[in-house]
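Take a look at the structure below.
A single protein chain has been omitted; all remaining protein chains appear in their positions.
Let's look at chain A:
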Amino acid sequence: MDDARGEILARVRAALADRPAPAAVVRDYERSRSVPDPVGLLVERVADYKAIVHRVAEAEVPERIAERLAARGVTTMAVPADVPGPWRAPGVTWLPDEPPLALAELDGVGGVLTGCAAAIAETGTIVLDAGAAQGRRMLSLVPDYHLCVVRADQVAVSVPEALARLEPVRPLTFISGPSATSDIELDRVEGVHGPRTLEVLVSE
(Lines give C-alpha, C1' and ligand atoms only; values in the text may rest on other atoms or scores of the structure.)
Protein backbone atom coordinates (compact mmCIF):
# COMPACT_ATOMS: atom_id res chain seq x y z
CA MET A 1 0.00 0.00 0.00
CA ASP A 2 1.25 3.46 -0.79
CA ASP A 3 1.65 6.06 1.88
CA ALA A 4 -1.83 7.01 3.10
CA ARG A 5 -0.39 8.61 6.22
CA GLY A 6 1.96 10.87 4.30
CA GLU A 7 -0.71 11.81 1.81
CA ILE A 8 -3.31 12.65 4.45
CA LEU A 9 -0.87 14.79 6.41
CA ALA A 10 0.10 16.55 3.18
CA ARG A 11 -3.58 17.15 2.40
CA VAL A 12 -4.08 18.61 5.89
CA ARG A 13 -1.14 20.97 5.46
CA ALA A 14 -2.32 22.02 2.02
CA ALA A 15 -5.84 22.63 3.36
CA LEU A 16 -4.37 24.87 6.05
CA ALA A 17 -2.34 26.92 3.58
CA ASP A 18 -4.25 30.00 4.70
CA ARG A 19 -2.76 29.46 8.17
CA PRO A 20 -5.93 29.94 10.19
CA ALA A 21 -5.22 31.53 13.55
CA PRO A 22 -8.27 30.83 15.68
CA ALA A 23 -8.90 32.83 18.83
CA ALA A 24 -7.40 31.40 22.00
CA VAL A 25 -9.58 29.03 24.02
CA VAL A 26 -11.18 31.01 26.83
CA ARG A 27 -12.10 28.83 29.78
CA ASP A 28 -14.35 31.23 31.60
CA TYR A 29 -16.99 28.58 32.22
CA GLU A 30 -17.45 27.34 35.76
CA ARG A 31 -14.84 24.71 36.48
CA SER A 32 -16.00 24.21 40.02
CA ARG A 33 -19.28 24.93 41.68
CA SER A 34 -20.10 24.96 45.34
CA VAL A 35 -23.33 23.50 46.59
CA PRO A 36 -24.36 23.23 50.24
CA ASP A 37 -24.70 19.44 50.19
CA PRO A 38 -22.81 17.67 47.37
CA VAL A 39 -23.77 14.21 48.67
CA GLY A 40 -27.42 15.22 48.82
CA LEU A 41 -27.22 16.50 45.24
CA LEU A 42 -25.61 13.26 44.07
CA VAL A 43 -28.32 11.21 45.78
CA GLU A 44 -31.04 13.30 44.18
CA ARG A 45 -29.51 13.18 40.71
CA VAL A 46 -28.72 9.43 40.78
CA ALA A 47 -32.32 8.80 41.81
CA ASP A 48 -33.51 10.88 38.84
CA TYR A 49 -32.19 8.13 36.57
CA LYS A 50 -34.35 5.58 38.40
CA ALA A 51 -31.39 4.08 40.21
CA ILE A 52 -31.89 3.08 43.85
CA VAL A 53 -29.78 5.19 46.16
CA HIS A 54 -29.19 5.34 49.92
CA ARG A 55 -27.24 7.68 52.16
CA VAL A 56 -25.53 5.63 54.85
CA ALA A 57 -23.05 6.10 57.68
CA GLU A 58 -19.63 4.67 56.84
CA ALA A 59 -19.68 2.22 59.74
CA GLU A 60 -23.00 0.83 58.58
CA VAL A 61 -21.89 -0.05 55.06
CA PRO A 62 -21.43 -3.81 55.67
CA GLU A 63 -24.81 -4.26 57.29
CA ARG A 64 -26.56 -2.16 54.64
CA ILE A 65 -24.93 -4.32 51.94
CA ALA A 66 -26.29 -7.43 53.66
CA GLU A 67 -29.68 -5.83 54.03
CA ARG A 68 -29.92 -4.77 50.39
CA LEU A 69 -28.82 -8.17 49.08
CA ALA A 70 -31.27 -9.95 51.37
CA ALA A 71 -34.06 -7.63 50.28
CA ARG A 72 -33.28 -8.43 46.66
CA GLY A 73 -32.95 -12.15 47.33
CA VAL A 74 -29.49 -12.34 45.78
CA THR A 75 -27.48 -15.43 46.67
CA THR A 76 -24.31 -15.12 44.55
CA MET A 77 -22.32 -11.94 44.02
CA ALA A 78 -19.24 -11.31 41.93
CA VAL A 79 -16.75 -9.00 43.56
CA PRO A 80 -13.30 -7.56 42.82
CA ALA A 81 -10.81 -9.45 44.97
CA ASP A 82 -9.71 -6.28 46.77
CA VAL A 83 -13.00 -4.95 48.19
CA PRO A 84 -12.82 -4.29 51.94
CA GLY A 85 -13.33 -7.62 53.77
CA PRO A 86 -16.39 -6.50 55.78
CA TRP A 87 -18.28 -5.71 52.55
CA ARG A 88 -18.57 -9.43 51.89
CA ALA A 89 -21.57 -9.82 54.08
CA PRO A 90 -22.56 -13.27 55.37
CA GLY A 91 -25.49 -15.12 53.82
CA VAL A 92 -24.26 -14.61 50.24
CA THR A 93 -21.84 -16.65 48.12
CA TRP A 94 -19.09 -14.24 47.10
CA LEU A 95 -17.20 -14.98 43.90
CA PRO A 96 -13.95 -12.97 43.90
CA ASP A 97 -12.58 -12.17 40.44
CA GLU A 98 -9.23 -13.82 41.20
CA PRO A 99 -8.42 -15.83 39.22
CA PRO A 100 -10.58 -14.05 36.64
CA LEU A 101 -14.14 -15.35 36.53
CA ALA A 102 -15.22 -16.93 33.25
CA LEU A 103 -17.68 -14.89 31.24
CA ALA A 104 -20.36 -17.56 31.66
CA GLU A 105 -19.90 -17.48 35.44
CA LEU A 106 -20.23 -13.72 35.45
CA ASP A 107 -23.35 -13.96 33.32
CA GLY A 108 -24.88 -16.30 35.90
CA VAL A 109 -24.31 -14.35 39.13
CA GLY A 110 -27.03 -12.42 40.93
CA GLY A 111 -25.04 -9.21 40.87
CA VAL A 112 -21.76 -7.47 41.43
CA LEU A 113 -20.48 -5.27 44.26
CA THR A 114 -17.88 -2.57 43.58
CA GLY A 115 -16.51 0.68 44.89
CA CYS A 116 -15.73 3.57 42.55
CA ALA A 117 -13.03 6.13 41.70
CA ALA A 118 -15.13 9.30 41.73
CA ALA A 119 -18.66 10.57 41.46
CA ILE A 120 -20.17 13.70 39.90
CA ALA A 121 -22.98 15.17 41.99
CA GLU A 122 -24.37 17.53 39.38
CA THR A 123 -24.89 14.85 36.77
CA GLY A 124 -25.56 11.87 39.07
CA THR A 125 -22.59 10.00 37.64
CA ILE A 126 -20.33 7.34 39.14
CA VAL A 127 -16.90 6.77 37.59
CA LEU A 128 -15.02 3.48 37.75
CA ASP A 129 -11.32 3.37 36.80
CA ALA A 130 -10.51 -0.31 37.37
CA GLY A 131 -8.65 0.73 40.52
CA ALA A 132 -9.19 -0.23 44.17
CA ALA A 133 -12.37 -2.24 44.83
CA GLN A 134 -13.51 -1.96 41.21
CA GLY A 135 -11.84 -4.68 39.16
CA ARG A 136 -11.86 -5.00 35.39
CA ARG A 137 -14.56 -3.34 33.32
CA MET A 138 -16.65 -6.38 32.49
CA LEU A 139 -17.33 -7.05 36.19
CA SER A 140 -19.70 -4.11 36.45
CA LEU A 141 -21.21 -4.77 33.04
CA VAL A 142 -22.29 -8.37 32.61
CA PRO A 143 -24.27 -8.98 35.84
CA ASP A 144 -27.80 -7.58 35.73
CA TYR A 145 -27.50 -5.92 39.15
CA HIS A 146 -24.75 -3.53 40.21
CA LEU A 147 -24.38 -2.45 43.83
CA CYS A 148 -21.87 0.37 44.12
CA VAL A 149 -20.40 1.99 47.22
CA VAL A 150 -19.43 5.66 46.91
CA ARG A 151 -17.51 7.43 49.68
CA ALA A 152 -18.46 11.04 50.37
CA ASP A 153 -14.87 12.16 49.76
CA GLN A 154 -15.07 10.76 46.23
CA VAL A 155 -17.89 13.11 45.29
CA ALA A 156 -17.06 16.06 43.04
CA VAL A 157 -19.73 18.63 42.28
CA SER A 158 -19.03 19.43 38.61
CA VAL A 159 -17.80 17.53 35.57
CA PRO A 160 -14.51 19.50 35.38
CA GLU A 161 -13.75 18.80 39.06
CA ALA A 162 -14.33 15.08 38.54
CA LEU A 163 -12.19 14.84 35.40
CA ALA A 164 -9.32 16.52 37.25
CA ARG A 165 -9.38 13.65 39.76
CA LEU A 166 -9.17 10.94 37.09
CA GLU A 167 -6.25 9.41 35.23
CA PRO A 168 -7.26 9.29 31.57
CA VAL A 169 -4.95 6.40 30.69
CA ARG A 170 -6.79 4.03 33.01
CA PRO A 171 -9.83 2.27 31.53
CA LEU A 172 -12.69 4.51 32.66
CA THR A 173 -16.43 3.91 32.78
CA PHE A 174 -18.83 6.73 33.57
CA ILE A 175 -22.15 5.34 34.82
CA SER A 176 -25.27 7.50 35.09
CA GLY A 177 -28.12 5.29 36.17
CA PRO A 178 -29.04 1.85 34.88
CA SER A 179 -28.69 1.08 31.18
CA ALA A 180 -31.32 2.95 29.19
CA THR A 181 -32.30 3.94 25.70
CA SER A 182 -33.94 6.92 24.03
CA ASP A 183 -34.22 5.11 20.72
CA ILE A 184 -37.97 4.61 20.76
CA GLU A 185 -39.71 7.92 20.06
CA LEU A 186 -36.83 9.78 21.75
CA ASP A 187 -38.17 8.98 25.17
CA ARG A 188 -35.95 7.38 27.81
CA VAL A 189 -36.69 3.86 29.05
CA GLU A 190 -34.45 2.01 31.46
CA GLY A 191 -33.02 -1.45 31.01
CA VAL A 192 -31.23 -2.66 27.90
CA HIS A 193 -27.83 -4.42 27.82
CA GLY A 194 -26.01 -3.11 30.85
CA PRO A 195 -27.15 -3.79 34.43
CA ARG A 196 -30.86 -3.10 34.60
CA THR A 197 -30.69 -2.32 38.28
CA LEU A 198 -28.15 0.10 39.72
CA GLU A 199 -28.13 0.52 43.48
CA VAL A 200 -25.83 3.02 45.14
CA LEU A 201 -24.77 3.36 48.77
CA VAL A 202 -23.23 6.76 49.50
CA SER A 203 -21.26 6.46 52.72
CA GLU A 204 -20.28 9.43 54.89
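A few comments on the model shown:
The rule is short, and it goes like this: a residue touches a chain if its C-beta (ideal position, glycine included) is under 8 Å from a C-beta of that chain, and two chains touch if they have at least 3 such contacts; residues count from 1.
In the analysis below, contacts and distances are computed from a predicted model.
For the omitted chain of this complex, the UniProt record lists the protein as "L-lactate dehydrogenase complex protein LldF", which is one of "L-lactate dehydrogenase complex protein LldF", "Outer membrane protein with beta-barrel domain", "ABC transporter ATP-binding protein YxdL" or "Oxidoreductase, 4Fe-4S ferredoxin domain". Only one of A:Val35, A:Ala70 or A:Leu103 touches the chain withheld from this view, namely A:Leu103.
Residues of chain A that touch the chain left out of the display are 4-5, 7-9, 11-18, 20-31, 45, 48-49, 100, 103-104, 107, 120, 122-125, 130, 136-138, 141-142, 159-160, 163-164, 168-195.
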